[in-house]
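Structure first, then comments.
The complex is shown incomplete by one protein chain, all other protein chains being positioned as in the whole.
To keep things simple, chains are lettered A, B and C as they appear, and every chain counts its residues starting from 1.
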Amino acid sequence: MDGTFIKMIKDVELQEPIFIEALPGIGHVGKLVAEHMIHELDAEKFAELYSTSFPPQVFVDENGIIEPMKNEFYCLKSQGESERDYIILVGNTQGLSPEGQYEICGTIMDFVAGYGVNEMFTLGGLGTGQPVEKPKVFGAATTSELAEKLKEHEVTLRSADGGIIGASGLLLGLGMTKGITGACLMGETPGYFIDADASKAVLKVLLKLLEMDLDIAKLEERAEETRKMISKAQQMEKEVTERMNIVPGEEDLRYIG
Amino acid sequence: MDGTFIKMIKDVELQEPIFIEALPGIGHVGKLVAEHMIHELDAEKFAELYSTSFPPQVFVDENGIIEPMKNEFYCLKSQGESERDYIILVGNTQGLSPEGQYEICGTIMDFVAGYGVNEMFTLGGLGTGQPVEKPKVFGAATTSELAEKLKEHEVTLRSADGGIIGASGLLLGLGMTKGITGACLMGETPGYFIDADASKAVLKVLLKLLEMDLDIAKLEERAEETRKMISKAQQMEKEVTERMNIVPGEEDLRYIG
Amino acid sequence: MDGTFIKMIKDVELQEPIFIEALPGIGHVGKLVAEHMIHELDAEKFAELYSTSFPPQVFVDENGIIEPMKNEFYCLKSQGESERDYIILVGNTQGLSPEGQYEICGTIMDFVAGYGVNEMFTLGGLGTGQPVEKPKVFGAATTSELAEKLKEHEVTLRSADGGIIGASGLLLGLGMTKGITGACLMGETPGYFIDADASKAVLKVLLKLLEMDLDIAKLEERAEETRKMISKAQQMEKEVTERMNIVPGEEDLRYIG
Partner (left out) sequence: MDGTFIKMIKDVELQEPIFIEALPGIGHVGKLVAEHMIHELDAEKFAELYSTSFPPQVFVDENGIIEPMKNEFYCLKSQGESERDYIILVGNTQGLSPEGQYEICGTIMDFVAGYGVNEMFTLGGLGTGQPVEKPKVFGAATTSELAEKLKEHEVTLRSADGGIIGASGLLLGLGMTKGITGACLMGETPGYFIDADASKAVLKVLLKLLEMDLDIAKLEERAEETRKMISKAQQMEKEVTERMNIVPGEEDLRYIG
């Protein structure tokens, strides 16, 4: 295994697909949106991405089964009146180093561009660190036309306020060099819990932008399940934190073997 | 010297070997288990691994002799009723950077797969940060069959609780892409001393899983020796810590030469 | 996208150009100087530099439009009595890793050397952490002749006091290996706000060194605009800080997806 590669699961043909990115980030906002769409609309996984720039670890699922670090591409056939298909990217991690992020995001953009993607939305949360009563959706776009369209859908445009960090930002930047227009939608969230409210707010805007219909009621249930799973995880968080403090090699310096 | 390479010490032929990994980690749990097996069963070193992704340093042994950073492969002929042989991996360090960990673990998996390995166990500790009365053994597996088998041997399956960091996790993840099944066994340990009790607990489970017999009494003696050596080391730990705080280059900024 | 590359915008012919670097740094000192020169003298952008060693993110401008990380080369025709042209380098970021800095700065030096550059000035701030009444200009040079010239223009020579970190230093060091002489000019600044006074002090020295005329009155206005923009940004800084604390992958360890 060397670098970053994509493992095809199924060959698919897609019509002018729109690309939607929701890799893990603050408050699980983007992830909940994407998982809801994937499950409610029966999106199909057609490819996986692996990279040596992912964190060197594995996850354990709720049944004690080991799950490697990966990103997953789902496709979704055209919905409602639109004739365009969709590619949705989810996963359990992002790249660690800057160079790794560029390599991974560059591979992703090359891959989706190969399917004719010319428009994209990246989803995430924008953490306030404070309770949020009615979450706003913040946004930014690669063109002023799209920025205008966001405003029409009650998105609060961000304004020279610090940039968009990680895959949600970098994918848009790399897309620009390929002539792909796009926008980032960020749900306002305290940021320290699984935030279904922020996700709902983002999903509503996204559905309007895509002119798509979807029942959002079950998103709350899904968030609840995630919360339960995480509460279990938090019991063991202390342990994890401690294991993380043992940097390999550094540990060796303390205990000689 | 460039990248990661394996230096062969002896050519060996192994029959369907099972791979056991015990690189250094929390509480020396895995390391004590592997060293006990190696010494009690006269396992033989047949290869060493060196890497430019190891920490840039050397160790000093109890006689003032310098020892480079390395991982070591031992082989062990079939034991008891089983006809299968074993490859045991120990060492004094792990890779430092994520990319380095992937390179090293990838090289390890390619190497052991070349001997026909299709099953593996990775050993470690799971730190609680608190006194542990009777250490449990925690585990996770790459398949539900193996997870079930762990449960039968009184292993507590981990459950969506934060992943397995470092070589113990990554080797299992990389093994999955080669069709190698495996499990991680982690002895519950406070984590801040050499924990022979946690090691014994892990060794007992491992012996049952491998249907192997082995006197575990001497493991306590071995732990005692290690503790003495480390107690000496701790006297000088303060010094080491200080040297570690001198990042090369940063130091230069403070004292101009 | 792989490594570091330069995208040409316009072919230009330049006469013995002097290279001026003002990438972002403490107190915006160099940046304000360069932006003032670019706007007042109608310098023209002729090339952009992109790199996978830039931070993996994008910026959002005051209209909610996304702007990728990049460095920008402007050219300026000879001014006043001098017959020499100028290349001015500005941008919204520097490389992150040491290796990345070397790659980017090496690419920059190769590029400008191709235009016949044999003299360069790098501009920045020197933070005191304390209020500064009348900002001094500190400097260092690659030759004693140039150091002497700096002294004649009331530059305080730095003296074995800790080096010049980042592009402003490294470009001079790499230039030396190509026989390019140069100096660094650093305006004394508290360092925690946009410091037009420090910029003015640097600009005055630079204009004298280049024997160039330029109205510096508008620099204060430009600084004021930047301050307003940043004050908005600071309202959201808290949020940004929090997002930054979410290291990808680490986050995954806390919330399992």
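A few remarks follow.
Following the convention adopted for this analysis, contacts are C-beta pairs under 8 Å (C-beta built on N, C-alpha and C of every residue); 3 or more make two chains touch, one makes a residue touch a chain.
Keep in mind that this is a model prediction, so the values were computed, not measured.
Screening A:95, A:163 or A:187 against the full complex identifies A:163 as the residue touching the chain left out. When the whole complex is considered, the residue among C:64, C:135 or C:191 that touches the unshown chain is C:191. Listed for chain C, the residues touching the missing chain in the whole complex are 23-26, 28, 31, 54-55, 59, 92-99, 101-103, 105-106, 126-129, 139-144, 147, 150, 157-167, 169-170, 172-174, 176-177, 182, 184, 191, 194, 226, 229-230, 233-234, 237, 240, 244. Although one chain is not drawn, its touching partners on chain B can still be listed: residues 1-2, 50, 52-66, 68-69, 96-97, 100, 229-230, 232-233, 235-240, 242-244, 246-257.
As a working rule, only the chains that are shown with their structure count from here on.
Because chain A and chain C carry the same sequence, their contact can be compared by residue number, and under half of the numbers here are used by both.
Rounded to whole angstrom units, the spacing between the C-alpha centres of chain B and chain C is 48. Chain C has its Cα centroid 34 Å from the Cα centroid of chain A. Within chain C, contacts with two or more other chains are made by residues 252-254, 256.
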